[in-house]
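Yeah, one chain of the complex is gone here, protein chain that is, but the others are all in their spots.
Naming follows writing order (A and B), and every chain is counted from residue 1.
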Amino acid sequence: MTWLSNGSPSWQWFHRLGSPRWFYHRSGRWLPWLSLAALLVLLNGLVWGLAFAPEDAKQGNSFRIIYIHVPAAFLAQSGYFIMAIAGAIGLIWKMKISYMVMKSAAPIGAVLTFIALFTGAVWGKPTWGAYWVWDARITSMLILLFLYAGVIALQYAYHSVDAASKASAILALVGTVNIPIINKSVDWWYTLHQPATIKLTSAPSMHMDMFMPLLVMIVGFYLFYAVALILHTRNEILRRERKTSWVRELANAKAGR
Amino acid sequence: MYFENFQALMHMDGHGVYVWSAVAVTVVALLWLIIAPLAKQRGLLKEISRDIQREQDRQHATNNIPDSVDSKESV
Partner (left out) sequence: MARKMNSGFVAWLRRDLLLAYRRRGEVASPVLFFMMVSTLIPLGLTPEAARLGEVAAGMIWVMALLATLLSVDGMFASDYQDGSLEQMLITPQLLPLPLLGKITAHWLTTGLPLTLVSPLLGLMMSLPSAGYLPLLCSLALGTACLSLVGAVGAALTVSLRKGGLLLSLLVMPLYMPVIIFGTATVSYAVDGLNWLPPLALLGALLAASVALCPLAAAGALRVTASN
């Protein structure tokens, strides 16, 4: 078993990443840079999209909501997959930290889903004349919000941390299998009932000047997501490892003792 | 800039209300996702150090009673 201990360097990071202590210290060093990058990219994209990009021929200036609606919707969906993958890693490799990541990803994803829903509704008013229209994309988002709510509720239903983590990991995996089915069926249902309205977001036909800021915003949202996920995970580490000596030392150092 | 002046940017041909309210809600929600964990982290660290303090106080108290020094302090 010596090959495991002195180890192939390519797997070492994986085992290290599994250590909450290592993750806490290392992520503390990444955080300032990551936050700065997220802030700069988001500000850049927002100013570009809101003030410099040309307006849409059909929808006018209200289309600028795309620069927050689409990235938020995008991250809300990827966030669910990230959560499920973290849960799967926890179930398969019994890695403590991945359950913490999974638990942290749920509320962040839910907030992003809420942002996508809210901006979609506000966008709907000038476009369709109503805040809520049962559009395929928005309906899928609403169902996604319910899926997130289920994971969060299950997480808090169990007193045992272990049971809560494993149960919600299974639920997240079941949800992941279902998301493509839900999206496809909702799309199909929508074309059945309302064949022709203006679709929010028609990316392929977008002009380059409009598309570039959108791309920047998506990158910015990804960076932001990473920052938020790390922050939430660090808290989860402190909460679950509070009896370990390194957390106690950390707390003492912060308290100035 | 696409707009002639700041006023036009705010107004956006009547769509300004929608665009800016969407932006405002998004910014508030995103900020909350950052500020809430930071505040919680401070609270957690404080709580943990208070727990340690309490534990040490208790240990001092038991150490002062000669009979109960052994075996009980780890509890």
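Definition applied: a contact is a pair of C-beta atoms (placed from the backbone, for glycine too) under 8 Å apart; a residue touches a chain by one contact, two chains touch by 3 or more.
In this text the structure is predicted, and so the values were computed from the model without any measurement.
Peer 1: If I'm reading the header right, one chain is hidden. Which shown chains does it touch across the whole complex?
Peer 2: The omitted chain makes contact with A across the full complex.
Peer 1: So which of A:F52, A:W132, A:F146 or A:W246 would be touching the chain we can't see?
Peer 2: Result: among the candidates, A:F146 touches the missing chain.
Peer 1: Looking at A:A51, A:I85 or A:A167, which makes contact with the chain not pictured?
Peer 2: Considering all chains, including the one not shown, the answer is A:A167.
Peer 1: For the chain left out of this view, which of A:Q59, A:S78 or A:S185 touches it?
Peer 2: With A:Q59, A:S78 or A:S185 as choices, the missing chain is touched by A:S185.
Peer 1: Could you pull out which residues of chain A are in touch with the chain that's been left out?
Peer 2: Contact residues on chain A toward the absent chain are 91, 143, 146-147, 149-150, 153-154, 157-158, 160, 162-163, 166-167, 170-171, 173-175, 177-178, 181-182, 185-186, 188-189, 192.
In this text, only the chains that are shown with their structure count from here on.
Peer 1: In whole angstrom, how far does the Cα centroid of chain A sit from the Cα centroid of chain B?
Peer 2: Taking the average C-alpha coordinate of chain A and of chain B, the gap between them is 19 Å.
Peer 1: So in the complex, the part of chain B that touches chain A is made up of which residues?
Peer 2: The touching residues are 1-3, 9, 12-16, 18-19, 21-23, 25-26, 29-30, 32-34, 37-38, 40-41, 44-46, 48-49, 51-52.
Peer 1: Residues of chain A touching chain B in their complex?
Peer 2: Touching chain B from chain A are residues 35, 46, 50-55, 60-62, 64-65, 68-69, 72, 108, 111, 114-115, 118-119, 122-123, 125-126, 224, 227-228, 231-232, 234-235, 238-239, 242, 247-248, 250-252, 254-255, 257.
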